[in-house]
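Omission of a single protein chain aside, the complex is shown with its protein chains in their original locations.
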Amino acid sequence: MMIATFLLLAAAMALTVIRLLRGPSLPDRVVALDLLGFIVAGMITAAALFADQPGLLDIVLVFTILGFFSTVAFARYLEKRRFDDD
Amino acid sequence: MKRLMFVLYSLEFVLFYVWEVMHSNLRVAYDAITPDHHARPGIVAIPLRVQSDLEILLLANLISMTPGTLSLDISTDRSTLYVHAMFLDDPEEMRREIIEKMEGRVLRLLRG
Partner (left out) sequence: MIEWIAAGLALLGAVLVLIAGLGILRFPDLYTRMHAATKASSLGMSLLLLAVALRNPEAMVWMKVLCGILFLFLTAPIAAHLLGRAAYVHKVPLWEGSVADEIAGNYSDDHTVLRGVARQSGTDNLSNTQG
């Protein structure tokens, strides 16, 4: 069970990293980065479950909050930067 | 009596929300796993009856979390919500469905 869960999450991470590297546009990479944050949070959650360490949940909460704010920041940045390039 | 109805509607809303979230996941999963694309995506404009911040937030959230629809942006005068749909066979049909199923529920919940 534990190994299967971590393998599935690792596979998801690999797929997301491929999209992160491939792009093609910057927003695509931001979506991939956002999902990558979720996957890492999911891995920590799985660790909390299987290692019986519910204290790790605090890290998960901080991670999700940080992920959300970084996505918001990226979106604002993309909107501001639109006239300069491409 | 009114309060009781509010509680009932809230319960129904939460159940509907959970059901729609699961349904949407199954649909996305099906499309992600099967080898060919079934998607017929597109952006539709939904004319809104809801007015206040809370109503719009609830509706946009509901739309984003339900099968095949994602709220993209709202017009500056708050009259229109632009929605990206993944299985868009007929824009009129999609508009009618969102207005009846989702906006109707939000209005019933918040205005009684």
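Things to note:
Labels A and B are assigned to the chains in the order they are written; within every chain, residues are numbered from 1.
To be clear about the criterion, a residue touches a chain if its C-beta (ideal position, glycine included) is under 8 Å from a C-beta of that chain, and two chains touch if they have at least 3 such contacts.
Predicted model, so just to flag it, every value in this text is computed and none were measured.
For chain A, the residues in touch with the chain missing from this view are 1-2, 4-6, 8-9, 11-16, 18-19, 25-28, 30-32, 34-35, 38-39, 41-42, 45-46, 48-50, 52, 54, 57-58, 60-61, 64-65, 68, 71-72, 74-76, 78-79, 82, 86.
Within the complete assembly, residues 21-22, 24-25, 28-29, 31-33, 37, 39-45, 47-49, 60-61, 63-65, 68, 70-80, 82, 84, 86, 88-89, 91 of chain B touch the chain that is not shown.
Just so we're on the same page, only the chains that are shown with their structure count from here on.
Per-chain Cα centroids separate chain A from chain B by 25 Å.
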